[in-house]
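I am attaching a structure below and will ask some questions about it afterwards.
Shown here: the complex without one of its protein chains, the others still in place.
For clarity, chains are labelled A, B and C in written order, and residue numbers in each chain start from 1.
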Amino acid sequence: MTSAIEVRNLRCEFRVNGGWFAAEKRVIAVDDVTFRVPAGSVLGIVGESGCGKSTLARLILGLLKPTAGTVLVDGKRLFDLDRKARARLIQPVFQDPFASLNPRHRIKDIVALPLTAQGTFSRAEIERRVAQILERVGLSAAMGERMPAQLSGGQRQRAAIARALVLEPRIVICDEPTSALDVSVQAQILNLLADLRRDLGLTYLFISHNLAVVEHVASEVAVMYLGRIVERNETDALFRAPGHPYTQALLQSVLTPEPGRGVPDIGLGDAMPDPSNIPPGCRFNPRCRIAVERCRTVAPSPMARPPQGMVECHLA
Amino acid sequence: MSEPIAIQGPLQAPLTSRVGMTGFAIGIAIVGIIAVAALIGNQFVPHDPFTQDLGNRLKPPFWMEGTQAGHLLGTDQLGRDYLARLVYGARISLLIGIMTVITSGVIGITLGVLGGFFGGRVDDAVLFAITTRLSIPVVLVALAVVGLMGSGLGLVVATLGLLLWDRFAVVARATTMQIRNLDYVNAARCAGASTMHLLVKEIVPNIASHLAVVATLEMALAILLEAALSFLGLGVPPPLPSWGLMIAEGKDYMFFSAWVIMIPGVALFVLVLGINLVGDGLRNLLGSERLR
Amino acid sequence: MSALLEVEDLVVTFGGRSAAVRGASFRVEKGETHCLVGESGCGKSVTALSIMNLLARGGQRSAKRMSFAGTDLLSLSDREMARLRGNRISMIFQEPMTSLNPAFTVGSQMAEVLTRHKGGTRAAALERSVELMGRVGITAPEMRLGQFPHQLSGGLRQRVMIAMALMCDPQLLVADEPTTALDVTVQAQILRLLATLKRELGLAILLITHDLGIVARVADRVSVMYAGEVVERAPTAELFRSPQHPYTRGLLSCVPVPGRVQRDRPLGSIPGVVPAIGPGFAGCAFRSRCSQADATCEHEIPRRQAGGTHDYLCRLAPQVSEPQPA
Partner (left out) sequence: MLLLIARRLGLGLLVALTVMTLAFMLTRLSGDLAISIAGPAATQADVEIIRKAYGLDRPLYVQFFSWVGRAMVGDFGQSYFFKDSVANLIARRLPITLTLGLTGLSLALIISIPLGILAAVRENTWIDRGVTMFTMVGQAIPSFWLALILMIVLGLNLGILPISGTGTWQHFVMPGIVLAFTAIPALTRLTRSGMIEAMASDYIRTARAKGLSRARIIFKHALRNAAIPVVSIAAVQLGFMLGGSIVIETVFALHGVGYLGWESIAKNDFPVVQAVVLVLASIYIGLTLLSDILNALLDPRLRTG
């Protein structure tokens, strides 16, 4: 069976101008990332800001060109597909619903864009499909006539989901789809995404910094740190028995609403990760509290972890 | 490259004040009245702007002593009716302003949007063009072109149009750069939209309001520059009554009859002020104060 | 006994139009951490700013009572209030990236707080800065003194902000979403730091947040805000054990809790959106989203007691309940 998404040895570098008095920097945003997402499943990607998770999303959407490596979508090389074929396969839902809808267009025109861009649908067909998808995501036909500024954050995100699904793609890349929303609205959107996936048989790549959200939606989770996937496993296994010290720290730092438990000491120093200055050896070693000498010199290679996962740590 | 123009986000809430809107309304009224006068004013003025009457030279306007009935604003050094010339001059100013904005807008917006959208080499080339253009002294070069190629309305428009696109380009480039990485543009890309669609439907509508402000500024600038060129004798040729030329022709008499330079000067000032008020009103509507 | 900070019936309006805060009341005791929790637009940040008299231009505050350690804050002149700020009440903000002045060094920004309020030499103020930076867990504080804000990470900047807030030994620290812009691992470190400072310095903290997880872990008492009102007030443990207001209950059910996730079940959610509250609005602001609302909700709602220090704004009688399953 072909995977919905397959990424092989993906790498992405940027050059950043350091200004007048500093040298140019080379930022490695994604560093040799390999994974597969089986059709119909949800891969959650977690990590802190600057870990490269959004860059990864952009690479898989074809918005950025990788420095090296390949992206296969539905078994085909992403860059062999023309823009229309790509649009029929894979669609995005972005973080900020205030930035992802063109403020000058009506909602129904925004939602219709993937159809009109194909150039093969009749106007009646486009109208029928737009009306159908708007209803499916819980927006009334009257909402379709409005401008984005007249909608609330949650309604805008519903419109963005409608746009992503109107062409009936197989794969949706959700890049922090609920991070800009209030918790009560977040729950509405998460429930909607879950329903749609079940009913339409979609595959999600779900990117978030919120572990609780990822645990709720993902069947498999990958943890990114400084551009690499340092641990990947089935969701339950990863949350029950995290192997990488970074995963452990991330899990510990989630503050569940349980009064009286205080704030845990996660024991990470303040050596903040800097993608333009990746440390030698294990890239997590400056913050790791169990690091040994070998971690400072030798980069760990991926090791299998039951039942289906991997971890990159000498000590796991 | 230092960019003297910084722009706030296009998505910012409009910041309207009642006072700002009053200015906007006054500006529109001024420009509207002058435009109407330029279009049909000659129907109501009983004189021809070119007919000389050497017996009635330098007659003062109606509020001064010694005024001549029928010449509401007096006559010039050749006895031509000043009101008729003023109305005709409005036509020249507006024509130059509008034509220059169209020419320079097409050049500048095209360059700026392309540079801002594609980045890389394309942008380097655009930036080079802008830098080069900014380093050319406008007045001197405009004077030289007119001086060496002969004066004429068309030539003035062409010269100014080719020289005044820089601000359009700078603003179009900066706003495009801000927008091109916004997620609605990314979403349109992922939707399979063509580059043409991205430029025309996603980018340009969102920078149009900023460009409208630039257009008012450039129109005002073009009108002032034409007046300056004509004043220096290298713009619109006589006997066409450009306001700048009227001031130049009146210069020799200004110490005795100050009104000969005051009337066209005030007309010029009011028109430019009106256009600037419109621009400022637009800017307030947009809430982008730093767009100078 | 008088509380350290007492706010009664605070109303904040902008430009005379709709009210951002509509009669908020709460008390912060000496040495306690009090959380104001609510979703965006509920008026929690505006409440904090109005206590500091830092409302943006056009903001008008009025209250039946607003006192700090026996001083009536409403009667102070701007000048007197400035003497209090940074001195006896300090405040830190959500965005550590933009809250420090990019043009000056960390040291000069810290030192000026002390010289402003306590006088003394710049050298002494810098010495105090170094001491406090060490206290808030900044390594190599002497080196940091000469650095500019852009050279520090977000977590470090927030530590600098905290150290700066402590320069004059304040009695109250107002912290407006201090960890929202930070990564989760850094958030945990900063919250631990605040808890330590509270314990060791006897500092009272008014913590503004939207995150119920933070509330549960650090607060002694909680005030839940919705649409400009405090709809429920309770000690933390009690609020999570038996929330009374339908909004509080709904909010708790929306939060996915790691380890207790049932992936095939939908999360609890609150339908609809926060209504626009115009002038002349009466009754319960939550009624349009509440499953238990009826006609009486359109009238004035009494504040009900659910225990000695637990009250809420709802027509429904208090009920003893199990904590909401998440």
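Convention: a residue touches a chain if its C-beta (ideal position, glycine included) is under 8 Å from a C-beta of that chain, and two chains touch if they have at least 3 such contacts.
Just so we're clear, the structure is a prediction, and the values are computed from it rather than from any experiment.
Q: So one chain is hidden, and I want to know which residue out of B:Val138, B:Leu153, B:Met177 or B:Leu198 touches that hidden chain in the complete assembly.
A: B:Val138
Q: So which of C:Ser90, C:Ser153, C:Ser223 or C:Ser269 would be touching the chain we can't see?
A: C:Ser90
Q: Which parts of chain B face the unshown chain closely enough to count as touching?
A: Output for chain B: 1-2, 4, 6, 17, 19, 23, 128, 131-132, 134-141, 143-145, 147-150, 220, 224, 227-228, 231-232, 234, 244, 247, 251, 254-255, 258, 261, 265, 268-270, 272-273, 276-277, 280, 289-290, 292.
Q: Suppose we count only contacts with the excluded chain; which residues of chain C make the list?
A: 52, 54, 56-57, 82-87, 90-91, 93, 95, 98-104, 112-113, 116-117, 148, 150-151, 161, 164
Just so it is clear, only the chains that are shown with their structure count from here on.
Q: Please report the smallest number of touch steps linking chain B to chain C.
A: Between chain B and chain C, the shortest chain-hopping route counts 2.
Q: List the centre-to-centre spacing of chain A and chain C in whole Å, with centres computed as mean CA coordinates.
A: Each chain's C-alpha centroid was found; their separation is 31 Å.
Q: Whole-Å distance, chain A centre to chain B centre, using C-alpha means?
A: A distance of 49 Å separates the two centres.
Q: Could you check chain B for residues that touch two or more other chains and list them?
A: none
Q: Return the residues of chain C touching two or more other chains; collapse runs of consecutive numbers into ranges.
A: In chain C, nothing touches at least two other chains.
Q: Where on chain A is chain B touching in the complex?
A: Result: residues 58, 61-63, 83-84, 86-88, 90-92, 94-96, 98-105, 110, 113-114, 117-118, 160, 163, 167 of chain A touch chain B.
Q: Okay, in this complex, where on chain B does chain A touch?
A: Residues 10-11, 182-184, 186-194, 197, 201-202, 205-206 of chain B touch chain A in their complex.
Q: Can you list the chain A residues touching chain C in their complex?
A: 48-49, 152, 154-155, 182-188, 190-191, 194-195, 209, 211-213, 215-217, 219, 235, 239, 249-266, 268, 270, 272
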